[in-house]
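Every protein chain but one is kept in place in this view of the complex.
Let's look at subunit A:
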Amino acid sequence: MGIPMTFVPPDFVSVMPEIFVLSMACAVLVIDVFLKDEQRGITFGLCQLTLLGALLLTLIGYGTDTTVTFNGHFIRDAMGDVLKVGIYVAIAMVLLFSRDYLIARGIHRGEYYVLALLGVLGMMVMVSAASFLTAYLGLELLSLSLYALVAFDRDNAQCSEAAMKYFVLGALASGMLLYGISMIYGTTGSLDLRVVAGAAIENRDGSLLPALGVAFLVVGLAFKLGAVPFHMWLPDVYQGAPTSVTLYVGSAPKLAAFALLMRILVEGLGGLESDWQQMLIVLSVLSIAVGNVIAIAQTNIKRMLAYSTISHVGFILLGIIAGTADGYSAAMFYALTYVLTTVGSFGIIILAGRSGCEVENIQDLRGLNDRSPWFAFLMLVMMMSTAGIPFLVGFYAKFAVLMAIVNVGMVGLAVYAVVLSVVGAFYYLRVVKVMYFDKSEDSIPILAALDTKIVIGANGLILILLGLYPTGLMGVCISALQ
């Protein structure tokens, strides 16, 4: 066989962030055991420190050349670094918004933080996967943490139900993915994505096996992303999970899933692009339509945002469908800004809950402008950004993706996407309507910790600033994918 059997010591420097997060997760697990419930703040602080440390470690390596190590299983490159930074920031915010929520519901336990950190590690591994094996390992580490997190409020029947659904469907998706991997392995004889990339083109003619493998892989990935018609789990999980977990599920994992798509389909199976491009077009077209149309009928705000997520997944896929560097960076820009917006909007949903009465339905947000003009304004910014109205960053995300697909001549697809985003605008407007035009029966002011207020305010302002001057982030995305 062509694989040399000599031992090459791995390059530990490029894996430092992963090693750090793993050790800290273990440390937090141990330390937390000795803490009383009132001292849980220490666990929280340690988690934030972990994320900060990982951020620094990643930034140190940023800008250096791509390294592939661990016998071709692990890759550290600019795209991975940018996405990891996005993951750290998103999860840091998630944990911050979660804290008060968990305390208020009496489920402020250390396991939440440990699972969150392990999930982060899973995402990091996914982002840096250079072979099917690491990709799968990362995915499972993330998924298992998420299953447990969804069921975190274990006495709540709805949570358990959501976790069950998520677990069963997630396991099915993993099965599909593994099946696809095995077929690709069967044709190319390697798990290493770069070897696969070389072999995929050679074995293209005649055999149906690679195409079938791609089909299974796409199905598995579509499950994880929540693209139609593999989206059934998503609304149920969003609605059933505790809001802080919904926030987790809806944010950073999308970045990891995007990375997985890039690694497996673009980098690994780029030679079979004509096969997966067709499938992605179908997925994207369906996701944009189903997501936007069904969201209109939702009264539960978490469910509505779930369908909105589905439609955004469709947009992210559009960028990948374009199949150009522009398209990939547009999709990455879209994913990053989507995560930023989602974290903010769920953050406000958490904050706007009155003590003992969570925001479940869109109606529960009514009169938010009377309760707190500032938070209502922030939510307005988030909703308008997701709807794609300028001067907010969501507009440029849509714009960049549309530009990429018009550039490759898919004008019809672009028209289709913009028409449905008009349909989508309706349900974001409804949230604004409820906040601004309807009156609340009471005007309980919103109580939040100072740090939460600052972060959520900064989040909203960033959306505006990026909307006024998107060049910086866009430049990062473009240079990361060159």
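Structural remarks
The criterion applied here is as follows: contacts are C-beta pairs under 8 Å (C-beta built on N, C-alpha and C of every residue); 3 or more make two chains touch, one makes a residue touch a chain; residues count from 1.
Here is the rule we go by: contacts and distances are computed from a predicted model.
Comparing "RsbT co-antagonist protein RsbR", "ATP-binding cassette domain-containing protein", "NADH-quinone oxidoreductase subunit M" or "Amino acid ABC transporter, permease protein" against the UniProt entry of the hidden chain yields the protein name "NADH-quinone oxidoreductase subunit M". Only one residue from A:L402, A:I456 or A:A480 touches the chain missing from this view: A:L402. Residue A:P470 is the one among A:G226, A:G250, A:G291 or A:P470 that touches the chain not shown. Touching the chain that is not shown, out of A:A104, A:L144 or A:A425: A:A425 (per the contact rule at the top).
Those residues of subunit A that touch the chain absent from the view are 369, 373, 377, 380, 384, 389-391, 395-396, 399-400, 402-403, 406-407, 411, 414-415, 418-419, 421-422, 425-426, 429-430, 432-433, 436-437, 469-471, 474-475, 478.
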